[in-house]
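The complex is shown incomplete by one protein chain, all other protein chains being positioned as in the whole.
Should a chain be cited, it is by its letter among A and B, assigned in written order, with residues numbered from 1 in that chain.
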Amino acid sequence: MNVRFTLNGKDVESETRDNRPLLDLLRVDLGVTSVKKGCEYGECGACTVLLDEVPVTSCLVLAPQVEGKTVTTIDGLVDDPLMEKLRQAFLEDGAIQCGFCTPGMLLTAYALLKENPNPTELEVKKAIEGNICRCTGYVLIIKAILDAAERVLAE
Amino acid sequence: MKLLPSFTLHRPISLNEALKLLSKLEDSKPIAGGTDLLIDLKEGAYKAKHLVDLGLIRELGNIREANGLIHIGSTTTHAQLVASEIIKAKAPVLGEAASLVGGVQIRNRATVGGNLCNASPGADTATPLLVLDAQVTVASLEGSRSMPLSELFAGPKRNSLAPGELLTEISFSVPPACSGASFSKLGRRRGCTLSLINAAAYLETNGATCREARVAFGACAPTPVRIKDVEELLKGKKLDNQSIKEVSSACYGLVQPSTRVHARASEEYRREMSCVFMKRTLMEALDRARRNMQ
Partner (left out) sequence: MSQRAFRVLGKKTIRKDGVAKVTGQEIYASDVSLPNMLHARVLKSTFPHARVKSIDVSGAEALGATVVTFEETPDLRFCPRLVSVPEATYKDWRMLTGKPRYVGEAIAGVAAESEEEAQRALEAVKVEFEPLEASFDALDSMAPGRELVHEEILLKDEVLKVRNNIACQLEITEGDVEAGFREADVIIERTYRTNRRYHNQLETKSVVVRPEPDGGITVWSTTQTIHNTRLLLHEIFGLPVGKIRVVKVALGGSFGSSIQVNPVVPIAVALALKSRRPVRLTYTREEDLHDHASYQMIFKLKIGVKKDGKLTAGHMEAILDIGAHQIQAYPLLGCVVGWWVSLYKLPAKSYVGKAVYTNKVPSCAFRGYGNPQITWAVETLMDELAGKIGIDPLDFRLKNYIGLGDLFWGQGPTVKSIIHSCGVEEILKKGAEMIDWYNRPKPETQTGRYRRGIGMGRGFHTSSAGAPVPSSIIDFGGAMLKMNEDGTFDYVSALMDHGCGTLEAHTKIIAEELCVPLDNVNIISADTGTTVYDVCTHASRGVYSGGGAALKVARQVKEKLRDFAGKMLDAYPHALKFRCDEERGQGVIFAEGIEGREITFGEIASTARHKNWGTIASVDSYRQPSCPPHFTGYFVDVEVDTWTGKIRPVRVVAGADIGTVINPVLAAGQVHGGFAQGWSMTTLEDTVYDPVSGDLVNRGFLSNYKVPSSQDLPDLEDFTVFFADTYEPTGPFGAKGIGEGALNPVAGAVANAIQNALGIRFFELPITPIKVLEALKEKEA
């Protein structure tokens, strides 16, 4: 069967199977390696993508279920002004170490700031609870998300 | 490596179509958010040749209020429960419980119907719905029937639905102003964690006296359960710190936590925590009932 959806603003069509996880469709079939495979059980958040603008773990979505929907990975937000702010804050605040959680973390943070442009620290912590980072202890990630929000608001 | 077994995914757009598929297809299972089912399929806990995806059936995915009842479609996601203005205003306890399920990624997929039908002993939306005295509506090609939520649970990870039946709606009466409800849960870490135990309480007060009480536990028995003995102890009682403490301590002997070796916490610990969490939830429910009265 074929699945048609919008991936990072472009219409794509790909042959797939009913039991193919979206994660494998993206990583293996479409070569989108920014979506990381961390656990395949929805536990770590490394495979987070935005499905119709909300974060989901792509390991627990079936490929045919994205038919007609919009899938956004970090690659699709290169020119997005909000993501640009987040990226810059992550870079400047030292919120990146190994970088394996970073794409998923940024997408979750992006969805948060879209919905809540002025989150409290507690709200940021709650928002990223599904994205595991083993390097940073989250401290500078939380700071970077708050800093990005502040910069967006200041504009 | 656990591969997802081969199956055919059907994506009906109406309830009737879904029911037809479920009754016609051999070895079929409904799939909503998939956050539990796909893992169970990988693990071989279920076998299914056909999955009937409920995600395109619009009528199953909304929350509405009518004639003093709140109706929640079975494919309403946890994220929808958290965001719903109706739930926030009329039954905040349900939104609170939903907000403690998984991370945002899981809440955006996992549905309330899935959480209930998956029938995990610690299902987080089950306990608040039990104390809200929810009814569930079950549809099949023969028609639909209604039953108390508690009857949906048949055992650990087992529901009572017959083949071809589908949970379509959860409903409960809008709680009166003199009531308050609360939910609390204990996990191994603070965010994004399964319940070692969870508890929900609902109290209606008549001044200082308890007019109606409903309490429930998750992960303290083979299914989420109401604890009727505690409810009876509460009814008619003057509610204060002391009486709540006394009633709560009765939980120790009333719950039946799993004794499995692989359980995430010991039986003894769960029994102790049942008292702690009952007390916490009752205190908070009482506090809310009082505030709602003002």
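Methods note: a contact is a pair of C-beta atoms (placed from the backbone, for glycine too) under 8 Å apart; a residue touches a chain by one contact, two chains touch by 3 or more.
This one's a predicted model, so the numbers in the text were calculated from it and none came from an experiment.
Student: May I ask which residue of B:Leu186, B:Ala200, B:Leu233 or B:Ala289 touches the chain that does not appear here?
Tutor: B:Leu186
Student: Sort through A:Leu25, A:Leu60 or A:Ile128 and give me the one touching the missing partner chain.
Tutor: Considering all chains, including the one not shown, the answer is A:Ile128.
Student: Touching the left-out chain: which of A:Leu25, A:Ala46 or A:Ala111?
Tutor: Missing-chain contact among the listed residues: A:Ala46.
Student: In the complete complex, which positions of chain A touch the hidden chain?
Tutor: Contact residues on chain A toward the absent chain are 28, 31, 33-41, 43-44, 46, 73-75, 78, 87, 90-94, 96-103, 106, 121, 124-126, 128-143, 146.
Student: Contacts of chain B with the missing chain: which residues?
Tutor: Residue positions of chain B that touch the missing chain: 1-3, 103, 186, 188-194, 261-262, 264-266, 269, 272-273, 276.
Quick note on the criterion: only the chains that are shown with their structure count from here on.
Student: How many angstrom lie between the CA centroids of chain A and chain B, rounded to a whole number?
Tutor: 29
Student: Per the contact definition, I'd like the list of chain B residues that touch chain A in the complex.
Tutor: Answer in residue numbers: 3-9, 11, 33-35, 38-39, 42, 51, 53, 55, 79, 102-106, 108-109, 191-192.
Student: Which residues of chain A touch chain B in the complex?
Tutor: Listed in rising order, the residues of chain A that touch chain B are 17-19, 21, 40-42, 45, 48, 51, 54-57, 60-62, 64-65, 67, 108, 111-112, 125-131.
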